[in-house]
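A single protein chain has been omitted from the complex, and every remaining protein chain is retained in its original position.
Lettered A, B, C and D in written order, each chain numbered from 1.
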Amino acid sequence: MKVGQVIGTVTSTINHPFFDGERLLICDLIDGSDSTGDYLICANRVDAGTGDTVLILDEGTSARQMYDTDTGPIRSVVVGIVDDVHEDRSL
Amino acid sequence: MKVGQVIGTVTSTINHPFFDGERLLICDLIDGSDSTGDYLICANRVDAGTGDTVLILDEGTSARQMYDTDTGPIRSVVVGIVDDVHEDRSL
Amino acid sequence: MKVGQVIGTVTSTINHPFFDGERLLICDLIDGSDSTGDYLICANRVDAGTGDTVLILDEGTSARQMYDTDTGPIRSVVVGIVDDVHEDRSL
Amino acid sequence: MKVGQVIGTVTSTINHPFFDGERLLICDLIDGSDSTGDYLICANRVDAGTGDTVLILDEGTSARQMYDTDTGPIRSVVVGIVDDVHEDRSL
Partner (left out) sequence: MKVGQVIGTVTSTINHPFFDGERLLICDLIDGSDSTGDYLICANRVDAGTGDTVLILDEGTSARQMYDTDTGPIRSVVVGIVDDVHEDRSL
């Protein structure tokens, strides 16, 4: 899993019905407090909003379980809002 | 998932029967409005065309669900045409 | 699989119930004795602590097996504490 | 999926029986007409030869379907020979 920051949203009208009504999040992947320069478009299952630091899971089977379904074309999902990152970079 | 821009097509005649009649899309992966320098060859399930900004899903199980099948050698698929990307890079 | 060093923890209160009570580890991925500059947030199934060198497995099916479950949104997990890395870089 | 060019072969005698008699291809991954500097070792299910431009699928379930089997340790496979790449980099 990765830590990211929600920096925006993507909207799509012509799409697979699975995404109807979904507000997908643009999550900037971060390392410590820095951006890695990479991002993922994630489904939002924990009501995260722009600016939130989030825990991102990028695996299809996991993502489908967040929707309580075995089917559905989905891979990347926000699984938690991060309260605190505690790290010791001196190691 | 990633956001990409359709920049072309790939045609193949000698291939697995699954790809017969498929017009595969060359999707330049983008970050904001910039190219990341990476790309994916994607199946086209939403009638996307060259120049469209699209939502890309790169997972086999999801891709097969876009074809309503459990079988088929496929991994990358365009799942939506993006109407709007709304982001705040100042965060 | 990869070798990493535990450099911290991530806590999250608003999340999928699977993560309730889990102390997720920030694992700096290392190559020999050097950091690769990349990391993974991992579940901790072997009681690893900050500073430990660990063996990391980044696959959903494997991660769920570490929890003895077929379900659960999880992908990255620490599967062992590394005692010794023996390598010959002169090859 | 990715586009690659077949640049050689790998032979192995001590291996899993699945690979007995398989001539694995070294596929240089390309972006447009340029090498990306990355490669994949792929099974050859479409009789591709050195110099051919090919369509590469890097997923285990898909690869096994190319062999009409549910089992077999295989992930990367050439699924088609590319006739034409048509792209507009001015977009």
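Just so it is clear, a residue touches a chain if its C-beta (ideal position, glycine included) is under 8 Å from a C-beta of that chain, and two chains touch if they have at least 3 such contacts.
Predicted, not measured: the structure shown is a model, and the values here were computed from it.
Within the complete assembly, residues 5, 7-16, 18-19, 24, 26, 28, 37-42, 50-51, 60-61, 71-76 of chain D touch the chain that is not shown.
Annotation for chain C: contacts to the undisplayed chain at residues 1-3, 31, 45-47, 55, 57-63, 65-66, 77, 79-89, 91.
Everything below uses one rule, namely that only the chains that are shown with their structure count from here on.
One simple way to say how far apart two chains are is to compare their mean CA positions; for chain B and chain C this gives 31 Å. Rounded to whole angstrom units, the spacing between the C-alpha centres of chain A and chain C is 19. Multi-chain contact residues of chain B (touching two or more other chains): 60-61.
If touching chains are joined by edges, the resulting network of the protein chains shown is an open path.
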